[in-house]
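Note that this complex is displayed minus one protein chain, with the remaining chains in position.
For reference, chains read A, B and C in written order, and residue numbers begin at 1 within each chain.
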Amino acid sequence: MPSFRVLVTVTLKPEILDPAGQATHQVLQHLGYAVDNVRIGRIVTLTVEADDANSARGVAERMAQDILANPIMESFECQVDLS
Amino acid sequence: MPSFRVLVTVTLKPEILDPAGQATHQVLQHLGYAVDNVRIGRIVTLTVEADDANSARGVAERMAQDILANPIMESFECQVDLS
Amino acid sequence: MRVGVVTFPGSNCDCDTLEAFEFLDVPTKHLWYADTDLTDVDAVVLPGGFSYGDYLRSGALAAKAPMMTAIRDAIQGRDLPVLGICNGFQILTEAGLLPGALRANRHGQFRCAWQTLRVTNESPLFLGLSEGELLRLPIAHAEGSYYAPAGTLADLFMSREVWLQYVDDRGDLNTLTNPNGSLANIAGITRGNVAALMPHPERALEKAFGSEDGRRLLMAWLRGLQERSAHAS
Partner (left out) sequence: MQAEEVGLTSPEYMKIVELMHRKPNDLELGLFGALWSEHCSYKSTKALLSRLPHDGPHVVQGPGANAGVVRLDQDIEVAFKVESHNHPSYVEPVQGAATGVGGILRDIVAMGARPVALADLLRFGIDAHSLILLDRVVKGVGQYGNAIGIPTVIGDLAFSDTYRGNPLVNVMAVGLRSPEMHISASTARPGQWLLLVGQRTGRDGIHGASLLASRDFTEGDDDLRPTVQVGDPFLGKLLMEATLKAVSEGLLAALQDLGAAGLASATAELCDASGVGAELWLDRVPLRQKGLTAYDIMLSETQERMLLVTSDENLSQVVSIFEHQEILCSVIGHITASKELAVQYRDRPVASVRPDWLIKEAPRRPLSEAQWVSLKAPVAGGTAIAPAFDPRMVREVLSDRDVRDRRPIYRRYDSTIRSATIWGPSHDSAILRVRGSDAGLAIAVFGTGRWASVDPYAGGVGAVLLVLARLAAQGAEPLGLTDGVNAGNPDLAESYDAMAALVRGVADAARAAGVPVTGGNVSLHNETDGQAIWPTVMMGGVGRQPHPYSPLPDYLTASGDLLFLINPSELNLGGSVVALHHQGMTAFPRVDLRKVPHLLKSVSDWALSGVPRAMRAVGPGGLGAVVVRMMQGQTLAYGVEMDLKERDSDLTARLFNEVPLQWVTLVDSRDKDRAMDYWGNLGVEVTQVGVVNDTGTLSFKAQGHSWPGSTLLEAWHRPFEEGAYEP
């Protein structure tokens, strides 16, 4: 079975407070960077065996929903490549 | 000045142990997902004001080098879009 | 001899550390992260805690504080002695003032426990702590797993800068008594006049708290300071 490289990007929903982003923002500003809207998310990379890219994406999305993201505060995006 | 959306992806270098990735791997395996090489990184998104995309990328890279990633154990990639 | 203790936003062992030195009858000065004035301190302690909530990476945000720039200058300019405890260790590595990095504990959890340590190399920074001596100190951290690339690690050992290692109660190194997955069980290192450790000596000043080895360690550091300043003058 071919193996696929899956990349799941998990970000806090926009309305959810992001204390880490906030503190990082504060320090970046102190250092003189003109930045805004700093948010910190997670990126999970893994390889998965599947028949084809489509089913790999299906698995990725199930995993994201199930485990990798917390649906009540986070959203996710999956990207799938042949590895 | 135009504003750019910057995405800095920070990942642990391959030789660095990733306990969170390992724990996630275990949980996924328990649930029957045929996955491997689970690694967890960080993704920092922010907006930055800059003259053009090139200088926005420059700022992003400086921030990443300076603070967003720790070169001893992490590598990073920057992506810049007009916001 | 005056010891400065820095408070970063979110530091939470700063008061314990100040009190520890007061308990040892050492004059202290409370330093604020946003200031840069180090003129009347002879040594600086970076205390434990959660500077900036340990967000992003522990120590990463505090490492950028104006006070850290001043400390870097003073290390380069006048060889300022610095002691980092727990978060202080993390800040020093993030600031590049000590080699290596502190990663998340291998088991992924915060760990609060009593831990036996061995003095691996005698250091002039800690007068009276002799090689092989065992210390019992509390640890309390989530990101205390020391890491350095192979070359750096070898250098640390070669140059006798590996200061403290996690050991079992008999003083033996083994993976079972490694509380966090540190490379080579490293708990503390030194470089030049800078030293740092993950355990908390300021919490072990009196027997009633479980051990007075923290007092021994801090006293050794103070004696080291005195000796070097006597030598210099």
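The working rule: a contact is a pair of C-beta atoms (placed from the backbone, for glycine too) under 8 Å apart; a residue touches a chain by one contact, two chains touch by 3 or more.
Predicted, not measured: the structure shown is a model, and the values here were computed from it.
In terms of the touch definition stated at the top, the absent chain reaches A, C within the entire complex.
In the complete assembly, the contact with the undisplayed chain comes from C:Leu205, out of C:Val5, C:Leu135 or C:Leu205. Listed for chain C, the residues touching the missing chain in the whole complex are 9-10, 12-13, 15-16, 19-20, 49-50, 52-55, 109-113, 138, 140, 142, 200, 202-203, 205-206, 208-209. With the whole complex as reference, residues 14-19, 22-23, 26, 70, 72-73 of chain A touch the missing chain.
Assume only the chains that are shown with their structure count from here on.
Taken pairwise by the contact criterion, the protein chains are fully connected, each one touching every other. Per-chain CA centroids place chain A at a distance of 35 Å from chain C. Residue positions 24, 27, 31, 40 of chain A each touch two or more of the other chains.
Within chain C, the positions touching two or more other chains are listed as 56, 61, 64.
Across the interface of their complex, chain B is touched by residues 56-57, 60-61, 64, 93-94, 100-101, 103-108, 145, 147-149, 181 of chain C. By the touch criterion stated above, chain A contacts chain C in their complex at residues 19-20, 23-24, 27, 30-31, 40. Looking at the complex, you find that chain B touches chain A at residues 3, 6, 9, 11, 21, 24-25, 27-28, 31, 33-50, 59, 63, 66-68.
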